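Notes to accompany the following structure.
As you look at this complex, bear in mind that one protein chain is not there, while each of the others sits in place.
Presenting chain A:
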């Protein structure tokens, strides 16, 4: 019993020492922390509800993208069906309920089914086509949908990140969640309205020609023109700051799209108006030069998310891929627009489905109260253990201190996020951490009552308690692992704290207190245990 191998002694002391080192940054002031080497900079990551800030959960409208994709195939389908002389009616894209959108049409002659299928497959090999009672239905195949959706989410995250970064938010966290969600955490932001406005816009920009043969329609904002636009064009609202809006007939064909932009900056036009300067890549520049050369003195439209932000006239050929939009912007709007254009268009509309904002005062209060609660819990449990077990209780208290130190070291190293339930979890750890010691001490007491000599009793007590401790802790550890795997958000955070707490209390109870007891026993040369 009294012999502990030297390597074991040093391992235990080493773990305790490094625990203290890695927990220490949490005690430093932010200024002092800056001067520490990078491996010592990790502190416990406070959740937004503790440090204040905004949390947004966004849903990517994947269905809308699939619908748009199929809608783009309509014209080609129409054309090819005619070419093959297949009679059809009711060619539409359907998107109802939760089912994935589909392109459908009715065959005039059901015998054409095979050929119609061929036509569709030739247009897009990623379509799954089925025919039932002369009704042809094409949907995007499972694999293609999956593949596309994955890249849409990744791209959306990228765009959101660029937009948030450009808006100057410090340390934002942008993560994918589940199949179609993005979580954005903005520490320190108290009013997420600005950021939401930035994130919520698709920012798809196109340059299109205005149909000069169709006169513009004037109406109240939001009221679409009653008459339909000529084939190949559509009425789009022109943004202005007056009470009325103009609707211009704009060609559907896109001459140049925002994808060929390489830069956008807020600037001022030669008349001193706020404007946005654009720079295109070589392909875009060439297209822009062609477009301007062929349409000199004609009006074109700069369309952003189905709204015309500016409808200037080509005065000259624009050869070098540099352009300028001077709409009816304020300086702020020009800044915002240039930011959106720089960050790129979102591949799919995003919807805010959850929003939480915590002011800094509440977070600070929660930390303050949480600290006090934890300290009181620690003091109460320590006194109680001492009252019950005397010197041995004091040993358990030392183990408890290291339990907390190691927990903070672990949380700092793992960069796990500490949330409110996490604080409760820590306090609970204090209560439960002594359990292993209680189990051991009670066993030792039993051995002594059975008439076994003190040191032998300590040895036997440890040995007998180990199975129970392992059984009970391993069960909880398995539970924590499953929770981490299937849980989300706070539940996951709780699982990490729980698992860490269990591993650490196993170490402190089985190794650290044992070491302390051995060292103490050697010095005392005891005959009676102070239990």
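In this text, a contact is a pair of C-beta atoms (placed from the backbone, for glycine too) under 8 Å apart; a residue touches a chain by one contact, two chains touch by 3 or more; residues count from 1.
Everything below uses one rule, namely that contacts and distances are computed from a predicted model.
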item	value
Absent chain [UniProt protein name; select from "Bifunctional protein PyrR", "FeMo cofactor biosynthesis protein NifB", "Sugar ABC transporter permease" or "Protein-export membrane protein SecF"]	"Protein-export membrane protein SecF"
Residue in contact with the excluded chain [from A:88, A:329, A:389 or A:507]	A:389
Which residue of A:427, A:455, A:503 or A:519 touches the chain not shown here	A:427
Contact partner of the left-out chain, one of A:4, A:91, A:254 or A:377	A:377
Missing-chain contacts mapped onto chain A	49, 57, 190, 193, 196, 200, 351-359, 361-362, 365-366, 368-370, 372-374, 376-377, 380-381, 384-385, 387-390, 420-421, 423-425, 427-428, 430-432, 434-435, 438-439, 442, 445-446, 449, 467-468, 471-476, 478-483, 485-491, 494, 498, 531
